[in-house]
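Only a single protein chain was left out; the remaining protein chains are all shown in position.
By letter and in written order, the chains are A, B and C; residue numbering begins at 1 in each of them.
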Amino acid sequence: MENHRNDGGSKLGMWLFLLSEILLFGGLFILYSVYRFQNPQIFHLAAEALNRPLGVLNTLVLLTSSLTMALSIFFLKKGSPGRSLLFLASTLFLGILFLFNKYLEWTWKVQLGIYPDAPRLLERERGEVLFYGLYYSMTGLHGLHVLVGLGILSVMLFFILKNKINHNHSVPLENTGLYWHLVDIVWIFLFPLFYLIT
Amino acid sequence: MIGGVTGLPDQIVEDVFLFIAAVSVSILVLITFLMIFFTIRYRRKRNPKPEDIRGNLWLEILWTVIPTLLVLSMFYYGWTGFRTFKKVPEGAFTVKVMARQWSWLFEYENGVKTDELIVPVGRPIHLLLTSQDVIHGFYIPAFRVKQDAVPGMVNPLWFQAKDVGAFDVLCAEYCGQQHAYMLTRLKVYPEEEFNRWYEEKGKQFEQEKGLPRGSRLLQEKGCLVCHSLDGTPRIGPTLKGLFGKTVPVITGDRERNVLADEAYLKRSLLEPNTDIVKDFPPIMPSQKGLLTGEEIDELVRYMKEL
Amino acid sequence: MSSFYEDEGRFRGILGWIFSTDHKRIGLLYLLAIFAFSAVGVLLGFLMRLELMAPGPTIMRPQTYNAIFTLHGVIMIFLFVIPGIPAIFGNFFLPIQVGARDVAFPRINLLSWWIYMAGAGLAVLSLFTGGGPVDTGWTFYVPYSLRTPVNVPLAVFAVFILGFSSILTGINFVTTTHQLRAPGMTWFRLPLFVWAIYATAWVQILATPVVGITLLLTLMERLAGVGIFDPLKGGDPILYQHLFWIYSHPAVYIMILPAMGIISEIIPVFAQRTIFGYKAIAFSSLAIAVVGSFVWGHHMFVSGQSDLASIIFSLLTFLVAVPSGVKVFNWVSTLYKGSIEVSPPLLFALTFIFLFSIGGLTGLFQGALATNVHLHDTYWVVGHFHYVIFGGTGFAIFGALHYWFPKMFGRRVGKKIPYLAWALLFVGFNTLYFPMLILGWEGMPRRYYDYLPQFHSLHLVSTVGSWILIAGLILMFGHLIYSLFRGEKERLENPWGGATLEWQIPSPPPRENFAEIPRVERGPYEFR
Partner (left out) sequence: MTPEGCGLKTYILVWLGLVVLTGVAVSVAGMDLAGWSTAVALIIAFLKSGLILLYFMHLREGGELRFLRWMIPGVLAILFLFTGLTFLDVAFR
């Protein structure tokens, strides 16, 4: 029912959704902390085998994409859809770059014979099996969120082009932004927990 | 009872139960009585004009504080009882318990293994529970004790029998198809009788050590829960005359016949789900990691003779 | 003004229903779907009782029985009582009661119905694909659920999808309550039903994702062998139980809070006096929702969790019983000096108080550490939760159906038959479930296909109870369905003399509820 548009409501709804997302990842963080507590040494050693430079790169990529996202909204609200589009497209590009890096990272691991249920992995210490179980599920779920985000970003791109959203009606883009920033925040925690264990 | 509950676990459970029951029943009766009384006393015919009463702070406080005190006392008795449950008395007689689909195996300190639990009367019994496959629940209703047997964990439990007799042991945690049949007996012997039994079994065990005999393995590894040796099918097919027979099996979606040779028997033990005997459910637990190579050879040799 | 039934939307006929974003139509869609699923659940319960009528195999094989109690639990919990009241009555009445034309996100509301149906569809599909119907119990405990050859992945995925629907409904209700209240509808003028749904909605939003991720991980572990819970891969099966109950205990409050909301609506109306302790009831809903989120470990006292954890969880469990008690006492006090008419809705509400109290009080035995060791995983627990869920939520639904029937359907329910049906239900219920409590105390474990001979007589009584109960059920629903088509037309806006907003608009309500958004000037239970 378009006629009762309620911008405050939409945003509240989005925030509530984000809260539930926090707890979705929260479940994984609980698991992570317990297993790390139970296998501190092994988690440490396993983490050293991850590609830290790539992790840093990806962190920078996502942080920058958050900036471009915020700028895109900023310009849309200011009434310059052209620049908004530009920054939105950059966000999209950075998101893709992030996923590409993830893809590289995963393939390298798979080539080493480290993937779920791999015989090579199962030969190792139990804690390491768990580490990689968590690694694949947490970064995987996060990657999935990035992927979904990319889909929504593309739709937004299309909407701006069609002038369906503009400075009068920017809530869809703002909500997309909220989602995208949350995905970024999740990564901000995943990064030290997997790549920086010392 | 004030000042903490003492005694054996079963007595404690009963005391705490009675305490909570007394409080609960009184509250229930009170509420029900008031409810019915008000409904009749203030029915519309008799009381056509209602009176609005919005609340009463003192009542509100009263019926928050009193129940809180009541539940706290319930918590306290439950807890003191639980402390007794968790403190194994000194000098307890220890038995290791291995749960598996769907039987129990008891291992005594002298190495003897049984599938019924046999204990001396009047002595605290300390069980160390674990499982080799899924979670089971070790439960002796008569002694009001229960503890889950979890793979990868060793959970303790203790109890003490006051009288000689035989009692049911049940599996309380759902563990699959035959969960309801994962029963055994607890037999409480008088002290001397127990000692005699224990020594005799111990000697027998010493003699048999070193020569792993197939039939004992079948017993100990729980195979006989599902397989018979006399030709009748149970949960799984009978093992009698199996060797050399052609067995109809389902491999993937395909049906085929295979010759039961040594390789097949070994495969049946280690990867039971590759070939599933026709008309049987695919529930045989894989014995990988549960049997040593030597034991497998022994089992196969023995099965050939059946 | 024409009612929402006659309204011509974009589509006609059935499409006009399944693509309608009208909250009332969506509520009725849920009603129909949930009614159908619960009927299946009842049938399965009936079959279980037949099997347990006598020891030894009776009418089915063990594997069938195991699949049936799992399905019964999954249907009853995830398809019936969790969505139940919020999705049906919350959808229908929450917007009206706050004075809104619809929920905040009508299209998401429709989407969540579709997701619900998709989840249900997948659950049905899981019965006929993969290795066949699930046999894990509704709790899907690992490692059994990782080992059993049946179709666990699809079933777990179905539950995951259902959780998604539940979250969306919760988001809708929180937003509606915050944003769409009519002018003058202050927080303390909200009907208590709205308070209850509001508290529930928060639990739905914050607890559901935890079980979502747990089930997703179980799925991944089954399909891809990712090492998470499997002890063979170093995992900790107890951790699964933590994550599962972090949701599933609060879930029992998702089931009961809305039911308590209904009771708080019915009692003042039929006593024609204001509710006793409005704020105490409203805040106890929040207290139950908050404290109830931290008691999950009481399902794990004998699992091998640490003693310290057990002790803390037991303490918290007892604390959460207090706000439930506060509600009960306030309800009973509301009867005091009322002008009481024992119509069917009130009768069901009073029965709720009685049965829920029994259920709740039996919960205390389980919450106490010492007694739990004996009662855990026995029929005592089965008795406990049928008393709270069915005696509680179930009877609240029965009450709500009779209470709101004229408003929802514009027809009256006859006078006599509901009393007869109630009598059958009440007798049947207690004959069915009370013996279970005794069985549990005597040591009869749950999820047993077969049992030792000493348990026979009580099981037999229980089975007979199920027949009486089902007779009452058929009578009641038969009568309601009859009234739906043949009942006298309800011309009054306010047949019971209620003071909340839904009674100030025509029965059945028009499409956007209010011709003009009302200005609220008094509390929900000011009858004069």
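Heads up, the rule we're going with is that contacts are C-beta pairs under 8 Å (C-beta built on N, C-alpha and C of every residue); 3 or more make two chains touch, one makes a residue touch a chain.
Only a predicted model underlies this, so the values are computations on that prediction, with no experimental measurement involved.
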Chains in view that touch the one left out, judged over the entire complex: A, C
Among A:L104, A:L147, A:L161 or A:I188, the residue in touch with the chain that has been omitted: A:I188
Residue among C:V103, C:L206 or C:M408 that touches the chain left out of view: C:L206
Among C:D7, C:D307 or C:E341, the residue in touch with the chain that has been omitted: C:D307
Interface residues of subunit A (partner: the chain not displayed): 8, 11-12, 15, 19, 22-23, 26, 29-30, 33-34, 37-38, 52, 56, 59-60, 63-64, 66-67, 69-71, 74, 77-78, 167, 177-178, 181-182, 184-185, 188-189, 191-193, 196-198
Subunit C, residues in touch with the chain not shown (by the definition above): 206, 210, 236, 238-239, 242, 246, 293-294, 296-297, 300, 304-309, 312-313
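What we mean here is this: only the chains that are shown with their structure count from here on.
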Contact graph of the chains (line, ring, star, complete, other): line
Chain whose average C-alpha position is farthest from subunit C's own: A
Chain pair, B-C or A-C, that carries the greater number of C-beta contacts: B-C
Chain centre separation in whole Å, for subunit B relative to subunit A (CA means): 45
Averaged-CA centre spacing for the pair subunit C and subunit A, given as whole angstrom: 35
Sites on subunit C at which at least two other chains make contact: 236
Per-residue overlap in subunit A, given as positions that touch at least 2 other chains: none
In the complex, subunit B residues that touch subunit C: 5, 9, 12-13, 16-17, 20-21, 24, 27-28, 31-32, 34-35, 38-39, 42-44, 47-56, 59-60, 63-64, 67-68, 71-72, 74-75, 77-82, 85-86, 133-135, 137, 139, 141-142, 144-148, 150-153, 155, 168, 170-181, 183, 273, 281-283, 285
Subunit A partner contacts - residues on subunit C that touch it in the complex: 21, 101-102, 104-106, 108, 167, 170-172, 174-175, 178-180, 205-210, 212-214, 216-217, 220-221, 224-228, 233-236, 239, 242-243, 246
Subunit A residues within the subunit C interface of the complex: 1, 4, 6, 8-10, 12-13, 16-17, 19-21, 23-28, 30-31, 34-35, 38-39, 116-117, 122, 125-127, 129-130, 132-134, 136-137, 141
